[in-house]
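What follows is a single structure, and I will ask about it in a moment.
Every protein chain except one is present and positioned as in the full complex.
For chain A:
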């Protein structure tokens, strides 16, 4: 209240007409309206207190105060006796800390609280015979947020043609007694091959799927009749090419999740679920155009379309704004949800303006990047795999990989970090093996190899169970899903793993 001047002005009530310069003389029409509330109810009542009392208070004059409050910087008064307490215990505590740091008393001392599992075994081999008869392959698998239900999507990965084959999505509840591996608990028939699948992160009955036709569908497994909760349909907003990745990301409102879909048409789209209408409404979109990709090294000059087809996508658990995209041509890009640059794509009747999300380009590969995954233990690390048979460990801060491990002589289709061991990741190969690598070991050979017994047919996808840390689900080209029980060595975190990971992340590539 520092010297505000009150200026009284006469207030004009009534229609106001502004005078515009010659060229734009306009007459503004004014209307008068009034409103009135309904008559207000009133009532009268009387009260009277029975007892009366008189009281008064008075502060002490300033100079009678014995204790003055400490100045503004110290909000809490000093705890009495704290200094003396610390005096008493300091020496003892410092002595214990020092001797503990030098002590060898607990060297090599390990405690087994849980049953140690020495072996890795395949506990279930889930199949859907009618899908297998049609020769359908498992394209994507997803665990529900509770960790008890595994859903798998059937489709074809090796078919080059526009496929109109009917396929399905099957779910099994592994915690149910009387689990029949040859009979799924639920089979959702889909008119087109399903290329990607993702369970909702908090509602265990919702599954989002991306189809070969470019449509995105959300199923609600709680329903008895028509299981489709919402779908994009074939509108001008949908993808025109197969959708290779779907994911759930936090929406603008708190607690709301929106569906993200990415396809080989170079579009990354965000859809809000409108369950009343049964539609997925496009809320935001990104288009990846080759000319708008930031260059850092020589990019291959292919004369194809200017769209950068997306084959894999990874969300960062550390930074909700960042996501990584792997493309058909081998590009790995760091993108941002809040990018504002408009995409240089010709408008195609979409209801939202598409933006260009790419901010940084990592060193490109020779072929499609099939899978990307961000480390749950380090904010800057991610691993990528593709057709070159190598697993590349990258830091978000530099274009070249920190480390490249040979996984297989053929293509590698999937890679996932372990949710419990910072240094462990598993990769699915085209030879039907899952290779598990431990970065803490000195050797570059895998710590474990899981043979899917598919007769040499590829393994397309793999997912760790989010709740039960010892389960790994693997989806194969022969239409089966294998559930593996991992040994304690592959699931128990070692003492210095996070520190070793930090060390790896800080190394600069040569």
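In this section, a contact is a pair of C-beta atoms (placed from the backbone, for glycine too) under 8 Å apart; a residue touches a chain by one contact, two chains touch by 3 or more; residues count from 1.
Simple rule for what comes next: contacts and distances are computed from a predicted model.
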UniProt protein name of the chain not shown, from "Dynein light chain roadblock", "Pyruvate dehydrogenase E1 component subunit alpha", "Cleavage stimulation factor 50 kDa subunit" or "Septin": "Dynein light chain roadblock"
Among A:86, A:342 or A:444, residue touching the chain not depicted: A:86
Contact partner of the left-out chain, one of A:441, A:467 or A:496: A:496
Residue ranges of chain A at the interface with the undisplayed chain: 65-68, 70-71, 74, 76, 78-79, 81-83, 85-90, 92-94, 96-98, 100-101, 103, 106, 111, 495-496
